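Selected chains only, in their assembly positions.
Which chain is which? They are A, B and C, in the order written, and residues in each are numbered from 1.
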Amino acid sequence: MIKLHNVSKSFSQFQAIKSVFLTIDQGEIHGIIGASGAGKSTLLRHMNLLEIPDEGEVEVNGQKLTSLSSKELRQARKSIGMIFQHFNLVANKTVYENVAVSLEITNFPKKERKNRVLECLQFVGLESSLEKYPAQLSGGQKQRVGIARALANKPQVLLCDEPTSSLDPNTTAEILGVLENINKSLGVTIVIVSHEMEVIKSICNRVTVMEAGEIYDTVLIEPTSIQIIDNSPRYYVEQLTKGGGMDDA
Amino acid sequence: MPELLVQYETEIWTSIGETFVMVGVSILAAILIGLPVGTFLFLCRKGQVLENQFVFSILNLLVNIIRSFPFLLLVVFLIPFTRLVLGTAIGTAAATVPLSIIAIAHYSRLVEQSLLEVPKGVIEAAISMGASIQDIIFKFLYVEARSGFVLGLTTSIISFISYSTIMGVVGGGGIGDFAIRYGYQQFKTELMIYMIIIMVILVQLIQFFGTTVSRMIDKR
Amino acid sequence: GQEQEANKEGNTQENEQEVVTLKIATLIPPMTEILDLVKPKLAEESINLEIIVLGDNVQPNTALAAKEVDVNFFQHVPYMEEFNRNNDAELVPVVPIYFANYGTYSKEYNSMDELPEEAVIAIANDVSNIDRSLALLAQHDVIKLQEKTGPYYTKADIVENPKNYKFEEVDLLMLARMYDDADAVIMTPAYAAPLGLTPKSDALLTEGDENDFAITLVARKDNADNESIKKLAEAMTSPEVREFLGKNYNETAIPAF
């Protein structure tokens, strides 16, 4: 469970978050949507206290993050995974090492680490790029490493900042499948910031719409479920031509 | 080999050995103490994970004090300390003490500067994982800053060699001192030039090695 | 200093007689003090003495040879000759001023005989002073040296060292600091003075004035006969200087004129 109580945040003059109250239930997949610059990322970053609110309280899994000692906070963060909008990979670590590091930090049983890393990289379809460095990856591949890293240590809460922004529909559907799966099977609470309506619609139970630092509305929806689509270039051609275009120019 | 070099062969080898001892110990000091000091200078800065104005100011002041001493006077000032540690204040071993202290102050600044170049996002990623300070340092900061560390150390080692030439003052010896005493003070210009050539080769090798390693470990 | 400044200004502006500037390179007291003492007197004779204090014992000669200065005052004649030999220079002595009475000092021991076997003796690390230090010990039969093979004695010339003294070579500037560290130190009085040591009362051995090592005013062959240099030499060997040395550097800097 995540609870934001009267959270406000300003950057110098600019008030990015204005007195927000929001409760996200245990096991929910919660969407946050809104225009660019509305404050979605900033709000999300409050949920693991990467952003310290000027005012208000943040509670996650029954712990008031805002009043924990730094040691307790560190402990609490180990069960809160985060996928960053700009990935924030370690440029000097390989794909494998980028994922493995989160297991080292959380004292994941040593013997199982390797398997877990490989498993997570399989989830995101990067099992063949273990030894590549971020600079050698495409945009979408980087994003997928970020996702694998956040999943690796089986967090109870997963904060996702536009996790599929650089991904093609197929990969997006696969990733959403993985998220839904860990939500269903392990009861992980997931918060997804996204501007892709389909993403939000297909897996969220509830969606918060933000506008200029405030919550405009919170909507309960029935996820349409993810359509795992044909993973081949034929799909694109079909999609493109079905709208009335002419094949083979 | 030029006759002059044959004539002084023993002395030259001895002085090369002395330089290696002095610079080697300085490198060790730079890595073992300068690296942590530089790391704390960075971590205790405003806005960083260990933000601590007090510790920062103390470290900053200490480093500045060492760096503001005329080197010769630092050597002299440290004589009682050197004597305490090593039982003597003259000779190659004794010369390593002031050199190491300079090395620490010098390298810690370069370490601090390299750490300032680590993208904030990487540190945030570490924090969000609940990484301990130790993990942030070793698994993130040092990994991202490592090529800067190597380049900084390369620059520093070359400075250490240059500093070591002053250690003749306390009988430290070394190639530079040899060049000064035999070459300069006894007007054996040819010998001096050979010594300088040896130093240039040494420095060139260190620079080449440092640049290569830093490029190899830089995957950005 | 200010009074002298004014004096100099006055000279340049008011005196019809042309003011000659004489540049002199030097190192440390009492050399600098002697020059400070004679400076006002020379000013009266329309000589502006410009004192350039350098920090190294090669540069004063280099500068003199290159005509950057007109005279220098820091060395003894053997050292100057060695410079001439190696640099094709034609430096010449003008007048010896004082003997820096080289001596051996020890913090712990009161006489040379008390010095134990294998005692560490600190000496300066430049060749001419190594030569001089060894010569001092040989003069007092502490060691025996073989016939000189080059211009200088070196440690290799020691043929007898009955008590196996160890010689530790350190920078001139460090010698005084070695007083605490070594069993004995061989140094000039200029370096011993700040420790409160004088050759007369504290030295175990001294060189005396029976030697070639008087600190000498040095010029070049081409200007040694200059009128102004002669006046400088005159001023530096005046009774005032003798009195000054006697008063402040008794037994430490023995007048050589």
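The definition used in the following text is that contacts are C-beta pairs under 8 Å (C-beta built on N, C-alpha and C of every residue); 3 or more make two chains touch, one makes a residue touch a chain.
This one's a predicted model, so the numbers in the text were calculated from it and none came from an experiment.
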Formula for the entire assembly, written in the chain labels shown: A x2, B x2, C x1
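Here is the rule we go by: only the chains that are shown with their structure count from here on.
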Both-way neighbours, i.e. chains that touch subunit B and touch subunit A: none
Maximum inter-chain contact count - chain pair: A-B
Chain at maximum distance from subunit A, centres defined as averaged CA atoms: C
Innermost chain, where centres are averages of C-alpha coordinates: B
Whole-Å gap between the CA centroids of subunit A and subunit B: 44
Whole-Å gap separating subunit A and subunit C, where each centre is the average of the chain's CA atoms: 80
Where subunit B and subunit C are represented by their mean Cα positions, the distance between them in whole Å: 37
Junction residues of subunit C, two or more chains touched: none
Partner subunit A, residues of subunit B touching it in the complex: 119, 121-122, 124-132, 135, 139-140, 143-144, 146-147, 217-220
Residue ranges of subunit A touching subunit B (in the complex, touch as defined): 48, 50, 73-78, 80, 82, 84, 86-93, 101-102, 104-106, 133-135, 149, 153
Touching residues on subunit B, where the partner in the complex is subunit C: 72, 76, 79, 83, 88-91, 168-171, 181, 184-187
